[in-house]
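Shown here is a partial selection of chains from the complex, left in place.
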Amino acid sequence: MTNAQVTLVQLDNYGPWTVTPAPRREADLQTLQSRLYADLSQFLGTRDGYAFFTRFDNMIAVTNGIDRADHRRLQESLRNRYPVTVSLGIGTGANPTDALVDATAHLQAAGSAQDAERREVLAGDPISPDDRDDDDVRIAHFDVNDATGKYTDELDAFSTFVRIEQGYAALMRTLHDEHDGLAFFVGGDNVIALVPDLDRDTYVDVIERVRAEADMSLKVGVGAGRTATDAGMAAKHALEVCREEGTTVEGA
Amino acid sequence: MTNAQVTLVQLDNYGPWTVTPAPRREADLQTLQSRLYADLSQFLGTRDGYAFFTRFDNMIAVTNGIDRADHRRLQESLRNRYPVTVSLGIGTGANPTDALVDATAHLQAAGSAQDAERREVLAGDPISPDDRDDDDVRIAHFDVNDATGKYTDELDAFSTFVRIEQGYAALMRTLHDEHDGLAFFVGGDNVIALVPDLDRDTYVDVIERVRAEADMSLKVGVGAGRTATDAGMAAKHALEVCREEGTTVEGA
Amino acid sequence: MTNAQVTLVQLDNYGPWTVTPAPRREADLQTLQSRLYADLSQFLGTRDGYAFFTRFDNMIAVTNGIDRADHRRLQESLRNRYPVTVSLGIGTGANPTDALVDATAHLQAAGSAQDAERREVLAGDPISPDDRDDDDVRIAHFDVNDATGKYTDELDAFSTFVRIEQGYAALMRTLHDEHDGLAFFVGGDNVIALVPDLDRDTYVDVIERVRAEADMSLKVGVGAGRTATDAGMAAKHALEVCREEGTTVEGA
């Protein structure tokens, strides 16, 4: 059993803010969102967590090893520097999907994402230090084979993007619906997934499925660790082995 | 005929950099990518352009009114502050898709995205000031009806995300394959598309298609202007009319 | 006669904000201030202006060529992304000191820096395009000779800092009180001054004065241009000539 700790980061009442008193310029919103996400990624990432941008108004992070005091400090740091605030729901569970269901439930119980009164909620409990284990987090790092040669240098930029989005969509659905994993596009042709303990054959099947549905050829490196960084770096090294050996699945 | 000017922003030889001399921490890459995108959005956005994060290693921007000297200054500003450089392809055409095909072709002609020798290319020509018109840019701003009540507050965060991604995928494909438009997810439940001059019925059909394929209910505000900001703000105001009047398409 | 255009950037009612409802963490304030200054420097700098951090709550910029619409856009961009707003006073005059007196007067006339009602003032007028000239801006870039060998590698870090601060203080006072110039520390051992048209002998005297008062040996490159960037780059190249030739004053 894995033991992922997942944090849902939700901007408070952000939809109304974007149009009050009048619609705000989109470029400013994009700049705001990406700077706030960068600060989140820096904060959590240098504490061995992983933050994914997801929808930008709802971001999902893997936070094993990051306690409530750190979460509070994050809220304060953002409140002191941005015109918006964030609520945080911390969830745990037998697999990544359950952990995120738990994290979401904590925020939903506290009120609507667009309730003007609901601000800076911090709900849910981190895994206690005694219950932490060296393989609590499992990360699968997927990458498209020769995306540069087959897409980027060949198709126009939007067609490449459409192809990669389709591969990502197939992968995300398969992992979520059948394996309780959470997959996130992280740029380029890379997808990083928080996964339960899956065996080699399952990864072979998943990759086959993406080839069938989206005609895209993937490789994957898998790693486990006490934190997202530990697991993620192991996954990256496994992916390099795929590159060197020409293999499709390493680390599982 | 619309007259979009599109710039493809491509990080030079970025894939190899991410794993040299050894794989770099993912959180640092995420922080780097989002900060670089934020700087791009600030630079272009305060010159009335729009930048979309797309794949982060390949970003697409609407740059009507932004000349070659500005593009050069952008390259220099990034080179002076980041460990990576960018190449820029400027494209124009009878519709957004053609413009991006043109922009991409300029970069591909100069070499591969992963050619270590190809650095800081600036290729392609902006629309000359004399040829610019008050409706050169057309923007359609799509938004999910009551995403908060139907998804964010109801489903777990990943299921909401999957739903919105599916709606986005259906929308992006329909606009691209049938109408030569380029649609970009901009966070939350919002998609902004660079479009040709489409009529009201077409938008009704597109929205119907997304409902059929992805069971998601959209509204859209459309605007035209000399620049992305002009068109985009008109689209936002049209979207507010949808909200106030309970209508589905405004501005087209 | 030079024709500098100077903008005073003042955070609105910032003092009270830093302690409301309770004192805010200093590290957050420092992060906020430096990020806001960076955005200002990026915005003005890529439009050929120069922004100096000065006191951080009051920043001074050289803005020749930057019009009222740009100033407005800057205010909006900051308002949309920060928890604080800025007022801007634009000044011109026969010399840099007069220009800044003018810029300051515009803001003071509009109310106190700590008046909760005074927000986002934009006052004063840019130089009209017809009145602009190719040598409107004059920049003198001062640098300590062999700061690394004589201070950084020799003294402890604070003693070095004290020495450089003393040299800077002597330079700033002399330029301001006797020559109507505005000198700003820009990091390291560098001071950049906005100056009127001064001759070579004056620079020799100024440098002699700093040696006498603060026992510090300087060189200076001087440049003129239509914008701060033009003048500043000319000054930097002149400074490189000093380095190569071992001279003390170049460009004046």
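Every chain is named by a letter (A, B and C) in the order it is written, and numbering of its residues begins at 1.
As a convention for this text, contacts are C-beta pairs under 8 Å (C-beta built on N, C-alpha and C of every residue); 3 or more make two chains touch, one makes a residue touch a chain.
Bear in mind the structure is a predicted one, so any value in this text is a computation, not a measurement.
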Number of identical chains forming the whole complex, with 3 shown: 4
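As a working rule, only the chains that are shown with their structure count from here on.
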Chain contact topology (line, ring, star, complete or other): complete
Rotation angle (°) superposing Cα atoms of chain B on chain C, nearest 5: 180
Centre-of-Cα separation between chain C and chain A, whole angstrom: 43
Centre-to-centre distance between chain C and chain B (centres being mean Cα positions), rounded to whole Å: 36
Intercentroid distance (Cα basis), chain B paired with chain A, Å: 22
Numbers and ranges of chain B residues touching at least 2 other chains: 42, 45-46
Contacting residues of chain C [partner chain B, same complex]: 39, 42-43, 45-46, 73-74, 77
Touching residues on chain B, where the partner in the complex is chain A: 8, 14-15, 19, 23, 25-31, 33-35, 37-38, 41-42, 44-46, 49-58, 60, 97, 100-101, 103-105, 108, 112-114, 148-149, 152-162, 164-166, 169, 172-173, 176, 182, 186-189, 192, 229, 232-233, 236-237, 239-240
Contact footprint of chain A on chain C as seen in their complex: 24-25, 28-29, 31-32, 35, 76-77, 80-83
